[in-house]
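Missing here: one protein chain of the complex. Every other protein chain is in place.
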Amino acid sequence: MTIATANYDLTPQEKKFVGWHLILAISALSVGSLFGPLQAFEHAGWDLYPYLQPVFKSYYQGLTIHGVLNALVWTTAFITGFLTLTTIRGLQRSLRYPKLNYTGFWVMVVGVLVTAVPLLANNASVLYTFYPPMKADWLFYVGLTLVVIGSWIEGYGFYFTMAAWRKEHPGETYPFIALASSVTMAMWQIATLGVAIEILTLLLPWAWGMVGGIDIQLARTYFWFTGHPLVYFWLLPAYLSWYAMLPKQAGGKLFSDSMARLVFWLFLLTSVPVGFHHQYVDPGVPDSWKFIHSILTYSVAFPSMLTAFTVIAGLEYAGRKRGGKGLFGWIKALPWDDPSVVSQLLAGILFFFGGIGGITNASYNVNLVIHNTAWVPGHFHLTVSSAATLSFMGITYWLVPYLTGRKLWKPKWALIQAWMWFIGMLIFSNAMHVLGLLGAPRRTPLGEAPYVPAEWNGHLLRVGIGGAILFVAVYLYIFIIAKTAFGGEKASESEQVTIPVAEPLHASPIPAWMDTFKPWLIGAVLLVVIAYAPVLIDLITHAVGSPGFRVW
Amino acid sequence: MTTKPIIEIDPYEKTWMRISLGLLVVFIIMVGVAGYALGFQLPASETRVNPQTVATDPNSPWSNPGLRELAPGKYEVYILAQIWLFNPREITVPVGSTVTFYVTSKDVQHGFKIQDTNINMQIIPGYVSTLTHVFDKPGEYPYICTEYCGSGHAAMFGKIIVEP
Partner (left out) sequence: MPKKQPEEPFEPKGTIVVMAIFVVTLIVLWGSVYYILISRGVTL
């Protein structure tokens, strides 16, 4: 048995392995982010796609690349790498079977490369939801499957490591950051069963011509089984950092250790059986089930609301320790000169509005006002692109120096980068929300749509301006990280970064039911079966076949 | 382990738990009442059709899409969505009409949203989406495709003319 230390260090080999994840993640981000601004510019009337014709064929191809690389690859690659680090650091032990994790990672890399071929060849311009009966090149489906399977394998590596730790530490409670990592992965593995079944039982046999037609409502239902918990897969690693790392970086403590654990267990329980709230306007899902899922979606909003309180209380504690007085003085006292902290604080502020929009989306018939409108991408740019992405950027501002032993290149520029992302996203997402309320559709090159009324123009212009600021911010980010990793000044012994892990302020003992996966996994699976089985059985037994189309 | 089966929660945190739960309960009651008592319903007909014959089969209402008057001021309209147009593209009704929309697709998925109304539906081949709206104000109401359906998607729309 090893003695737990505050400065447990990963081995050079482990650091390299986490670093490879970041290289994959940031490579995806650097390509995918080329297209986001092109979408925004198109809305503002500055359509650059005609100039890209020889290489990129359409707005929709660009939109597909943006969605797949940014929302799926950047996130998944970062998250698996980050959770590898938090598992090892949390347990203060190496991975039980490192080769298993290496395998998972390389499966993911192969998956990304396989996906990229049809994407770049304009043979899979089906957007990142790949709704049939639009039929992509089968390589696209295979590639995405490999990305998911790779992440599963890395998850298995975490579980084996957790089990080994448990054996070595009888009677001890799982360290929070390791527990949170495995809970996130377990949730993800239940969630991705939906898209795995969709691809393996519907899309691939159909893309290979083994079946003539598939049921589109069934495919959508499988997709959203995964599609919403995907959001929690993005958010939970950010929550992990907000709970257990950010307070330490700000000079404070985790406000409530038991609440943080409870919240992660609640996410395991309630993240998955909520998919119908993406299908409120679908014809083939019974109304009563839509209402049940809206109640379930509200239940998953609850742990997020608890998170807000606990995280902010941890920050208030930090701010008061730093000398902040009064009701708001603690906010000013936080380290606003630390780019890693500032990125995560700003991500949290944007998520304030992301959460409000999310509750609106989940609200059953209220959703009619905004479904399939520009509101929706406006919303999820506050979740995946702010709460998750801006936090991940902030995390890399300490993580890359930690992994490389180099100093962050020009922290001032990193600060500017975080603020630019924040301001760009505020402008962009506010304009998109307003456009949605006015009825502007999502996934549409509004610059060329014939029905756009003049009153939308001002907001469309703001979409373009927000996009331009985000464009500069994202490449500034990539530049800072590249400069740090490959050309940064070597940190001296005393300047070495350590992994920030906050001590709990309230460390009440954790009861056994909160330190074991079994009851929560059983509960999660049961809830999923109850929430999905009746509808799935109905859809499977009354399936209608649709042939495929290539319409781009 | 011999710890207590209950976790300790900070009293302020407990208050916040109650407030956030209470708020969510109020919201769900408000949307439930609007949905089940007042008639703000979602499209969920569960009717199935064969997407490959729905436009050609003489027994299918979508082989001859358009407006049907059921009674004075009461209409139903069958709309066929296809790449990249709605059939019909234009519908005219008198002000005060109650119109029920039956929309399906013969090819890929589409969206159907009538501006300034609560009509907002996913159009899925093999299924029929249906909702009703009362047109109380004269004017033009564009209906637009809100789901990506291929290269002509941005130009896919039609309009309802409500005559005074």
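Labels for the chains are A and B, by order of writing; each one numbers its residues from 1.
FYI, a contact is a pair of C-beta atoms (placed from the backbone, for glycine too) under 8 Å apart; a residue touches a chain by one contact, two chains touch by 3 or more.
Remember, predicted model here, so these are calculated numbers, not experimental data.
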Omitted chain touches shown chains A, B
Among listed residues A:84, A:101, A:123 or A:173, the absent chain is touched only by A:173
Full-complex touch with the removed chain, picking from A:52, A:164, A:211 or A:369, is A:369
In the whole complex, of A:60, A:165, A:255 or A:552, the residue touching the missing chain would be A:255
Of the candidates A:27, A:58, A:94 or A:360, the residue in contact with the absent chain is A:360
Considering the complete complex, of B:27, B:84, B:102 or B:157, the missing chain is touched by B:27
Note that subunit B touches the absent chain at residues 10, 12, 16, 19, 23, 27, 30-31, 34, 38-43, 116-119, 131-134, 136
Even though one chain is not shown, subunit A touches it at residues 172-173, 175-176, 255, 257, 308-309, 312-313, 316-317, 319-320, 326-328, 330-331, 352, 355-357, 359-360, 363, 365-366, 368-370, 437, 503, 505-507, 509
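Note that only the chains that are shown with their structure count from here on.
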In the complex, the residues of subunit A that touch subunit B are 58, 60, 63, 127, 131, 133-134, 171, 215-217, 220, 255-256, 258-259, 262, 279-287, 290-291, 294-295, 298, 301-302, 305-306, 309-310, 313, 359, 363-366, 368-369, 371-373, 439, 441-446, 448-451, 506, 508-515, 542, 544-547, 549, 551-552
In the complex, the residues of subunit B that touch subunit A are 1, 3-10, 12-13, 16-17, 20-21, 24, 27-28, 31-32, 34-35, 40-52, 83, 107-109, 111, 113, 115-116, 118, 120-130, 142, 144-151, 153-155, 157
